[in-house]
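A single protein chain has been omitted; all remaining protein chains appear in their positions.
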Amino acid sequence: MRGIPPKAPLALIIALTVALGACGGGEEGGTDEAVESDTGTTPTGDDDAPSPATEDADGATTAPEEADTGAAGPRPETLVVDKSFDLATADPGRQFEVTGTIVGVALYDTLLTFEDADVSTPVPHLAESFEANDDATEFTFTLRDDVVFADGSALEADDVAFSLNRVRNLKGNGSFLMDGVTAEAVDERTVVLRAEQPTPQLPRILPNPTLGILNADLVRENGGTDAEDAAEADTAEEFLNTQSAGTGPYVLEQFDTTTETILAANPDYWGEPPVYDRVVLRNVEAATQALNVQSAQSSIVLDLAADQLGQLRGDPSLDVVEEASPNIWFLFANANPEISDVTSNPDFREAVRYGLDYDAILELAGDGAVRVPGIIPNVFLGALGEQEAPQRDVDRATAAVERLGGDVTVELEYPSDFTANGLNFGPVAERVQATLAEVGITVELTPAPIATALETYRAGEEQMGLWLWAPDYPDPADYLVFGAGGIVGLRAGWPAGSDPELEAVMEEVATTVDDAEREPLFEEFQRQMNERGVMFPLFQPTASVVARTDVGPVQFHPAWTIDLEAVGR
Amino acid sequence: MLSRFVARRFAAAVALAFGVVLVAFLLTNLVPGDPAAANLGQRAIEDPDAVAAFRRQYGLDQPLPVQFGRYLTNLLTGDLGRSQQTNRPVRTDLAEFGPASAELALTATAISLVLGIGLGTLAAVRRDGPIDQALRVVSLGGVSVPLFWLALIALYLLSFRLSLFPGAGRLGPGAPRPPSVTGMYTVDAALAGDWATFRSALGHVLLPAMVLAAYTIGLLTRFTRSSVLEVLGNDYVRAAHAKGLPVRLVVRRHVMRAALVPIITVVGTAFASLLAGTVLVEQIFSWPGIGSYAYRSATTLDLPAIMGVSLFVALVYIFVNFVVDVLYGVIDPRIRAS
Partner (left out) sequence: MSAHTAAGIPLTRRQRRLTRSAWRQPLAVIGLSIASVWLAIAALAPLIAPTDPILQESGRFLAPSAEHLMGTDGLGRDVLSRVLYGARISIPLAFMLVGLSVTVGATLGAAAGYVGGWLEEAVMRVVDLVFAFPPIILAMAVVAALGPDLRNAVLAIVVVSWPSYARVTRSLVLSLRSSEYVAASRLLGVSSARALVREVLPNVAGPVLVLATLELGNAVLLLSGLSFLGLGAVPPSPEWGAMVSEGARTFNFWWIGAFPGLAILTVVLAFNFLGDSLRDALDPQTSRAVRERAL
């Protein structure tokens, strides 16, 4: 289906030349050395050694791998990627974290995928074609016939059914993706997915790396099962942490949740081979990542805060990619009077909505950040236009505060030790505090470590909360959780029945199949939220990818942060 | 008599270790917060099935006494449970992070022993002279500087600006680890004869170790100085001096031995606290040691890891105290007699 694009042969040749060139010079070529000392960025550790060059002349020892991460010059053979780890497992069915997603995309293929950074249109991948019935309850996929696993066995419909049903029954972080959906192998190359309810978002869910396709026989042999009791009976995780069982562009060389996870190119990959033969994913604190990429100790870093990018942009040896992350940072005011008489008052909502200085807050999120007019991020279907964003109106806010009796004090909780896109919650909360003070609202900050803060958040006990929502899949249906009775709505003390008009829209949109009809409904949903809701969407922060220019082109991917397979292409 | 002494000591150690584990268990359960919340995703946490599966997997669905009892029984078989954070057996984690911290602590202690005792003795011998005064300011500076600040400055200046040291971590990216014997990369690489890895590992450990040593050097210098001075005031040293022996010889032969006893206490305590993990420096240097492990498990309420770390630290404390006592006996036989 997805044929090899015409430019591919050229890229292949370049990749080969580079690889050969690097090999020809021995583990670390003499030229590399010269370049390194010129730019004064010798990867040290060798510095207190006599001299790496002398050592090479002896030719006796192999140089440390470390030296391969040379400065500007020929493309490095190993891609060193810094990420502050939230890695738990290499089992695709069990992972649902940012780092796990990056690894998952590289190791496992999915039925459908997104081409480049376009997350609005899923395209065939392991499936060569698919069709849905009219009410979006039955989806039929025809598989490619040229895909093989590492052990030589061909991809079959059973592998797909096993992998997808296993995810549902594992009852893990990503199981909700398959909620009410059953996969069945009809024949060797045909799979049917049946949903209990109309699920128009399913094609946008399927590219999620949690739904990566495993080699069913191999995984079954190693303790895997897709049965109802998989949550307890499945013991394949340990196996999958030592060896990958997918058809993806990379295979697992070393898995470690705390220091380094290493991927090696899959020699039998069915698609276009990746540019880099080896990828080292390192666990590095965000603060040190900037130093690492500037001194060429890393090729790509993923967690830089917007504030750190300014200076890097001027560096000719760096490629700084800045885009709006699809993560939404939002505030809420608890609607439950038992939690607070103040925050549950509609006047308070009005005061906050028109009292917040959105631009001053946005400033903290970096140049690539965007203000988000509704709760749905800008790259998804149904996002509101900029002009619909609530505008600051100090008089209106002050009047609302006066109606509350003036001088109100509320508590705002946020996770103190959590960072996303290099951005901490602390400064944002401080800005919120400062801008609300201008309209007469005293905000007391009550940060807590994430385990504790999540507990009060989930229990719906926070007066005000500052949190973020990362999209589970790039479809607006994911944002219905913010409505009355949705899981985030409940955390804000906003149960079903609180806003019948809004809930009617939510109900209607959940069962509408056609995107053209869904779009205006989602817009209506957000307009009503902006009028009466308890949520105050703030911004989508800058997501950054900073790479050494010798790495080749890199892209930020809104669904899985970075597509390692595409780096350098 | 000796065996009774050892037996009593052992019993005390076991009691202490038990107490530490019990306190860790109680503390963690007193803290409001749910490990499931910290480990499950934004969706799964609202799914009762997923929460139940998580609790079952980690035994959190059992009543507290049962959980604790089960922990102790497993402990007897050497099973410390599974960390929710790293998703590995806690024992594996400790076996990896413990040696990493030990490598750092040993290097820092070695640096501070050499410099601290040397400078301290020098200060004592040159008592009240300009050298003594200068050393006094320097050593007090060492114990006064905030280590997290020093670590940041060292990383920025020495590693990033001047490229004198490699950056964070234990080895270069993707570098193969030496075959594990002790878990300390420098030692393992040396044992394997892999000198390239050895140099890389040493380069990586040196900077954080030097930062850590700033404090212990200061401490040891001050301490050695006063211990040596005290001994210098003793009659037998004066007598030796009166006999016309040169100062250097007097110091080496008579003074050091006596002064060493209190110094060992300091070194022992300092080493124990380094080995128990120096959260701040490990965090800044992305050093995968006990300190950062303890910090991460504490913030995520990772109960098995917290108990494992506590047990580890208690054992270190017990062990170091034991070694210090033995060394006392070796250096100063009078103590053994009493």
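All chains are identified by letter, namely A and B, in their written order; residue positions are counted from 1 within each chain.
The working rule: a residue touches a chain if its C-beta (ideal position, glycine included) is under 8 Å from a C-beta of that chain, and two chains touch if they have at least 3 such contacts.
Please read these numbers as outputs of a predicted model, since none were measured by experiment.
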Full-complex contact with the absent chain, from A:147, A:185, A:262 or A:287:
A:287
Checked against the full complex, the residue among A:138, A:184, A:217 or A:417 that touches the missing chain is A:417
Those residues of chain B which, in the complete complex, touch the missing chain
15-16, 19-20, 23-24, 27-28, 30-33, 125-129, 132-133, 136-137, 140-141, 143-149, 152-153, 156, 160, 219, 222-223, 226, 230, 232-233, 237-238, 241, 247, 250, 262, 265-266, 269-270, 276-277, 279-280, 283-284, 291, 294-295, 297-299, 301, 306, 309-310, 313-314, 317-318
Considering the entire assembly, which residues of chain A contact the chain that has been omitted?
286-287, 290-291, 305, 307-308, 310-311, 360, 363-364, 416-417, 422, 424, 426-427, 429-431, 433-434, 445-449, 451-452
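Convention: only the chains that are shown with their structure count from here on.
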CA centre of chain A versus CA centre of chain B: separation in Å?
37
Residues of chain A that touch chain B when the two form their complex
40-49, 55, 61-69, 78, 80, 88-89, 96-97, 170-176, 231-232, 257-260, 262, 278, 280, 282-285, 287-288, 291-292, 294-295, 297-298, 417, 449-452, 454-456, 458, 469-470, 472, 487
State the interface residues of chain B toward chain A in the complex, per the touch definition above.
31-35, 37-47, 49-50, 52-53, 56, 85-88, 93, 96, 152, 155-156, 159-160, 163-176, 195-197, 199-200, 202-204, 206, 283-286, 288, 299-301
